[in-house]
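What follows is a single structure, written as structure tokens, with notes after it.
Removed from the display is one protein chain of the complex; every other protein chain stays in position.
Presenting chain A:
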Amino acid sequence: MSRAFRIHTDDNVATLLEDAAERVSLVDGPDIALHGPIALGHKVALADIAEGAAVVKFGIPIGIASSAIRVGDWVHLHNCASRFDGRSGGFDTVTGAARDMVYD
């Protein structure tokens, strides 16, 4: 089974060490059922995170939940916002490409 790694004991997300479809096995922790596929390097929620609450990785808040997050959810641009960078929240969730620049 694909593995996920929690860096700090305070973290409410873990980073995937391989691509995963349905479940991940947390290194030194339980298995987590996913709500959809998550790619290597991306994050899975280890707990429910209320809208407005901190997403914690490395033991520090890396952003704020912009909508309610359930355990097993993919945590990324669609549900986690930077406290500094207001622009990136609207970027394409899969490619990360900016969608606010005109190319006409």
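One rule holds in what follows: a residue touches a chain if its C-beta (ideal position, glycine included) is under 8 Å from a C-beta of that chain, and two chains touch if they have at least 3 such contacts; residues count from 1.
The rule we apply is simple: contacts and distances are computed from a predicted model.
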The complex's invisible chain, by UniProt name, from "D-galactarate dehydratase", "Binding-protein-dependent transport systems inner membrane component", "NADH-quinone oxidoreductase subunit K" or "HprK-related kinase A": "D-galactarate dehydratase"
Full-complex contact with the absent chain, from A:I32, A:L46 or A:C80: A:C80
Where the unshown chain meets chain A, residue by residue: 5, 7, 15-17, 39-43, 55, 57-58, 60-63, 75-77, 80-88, 91-98
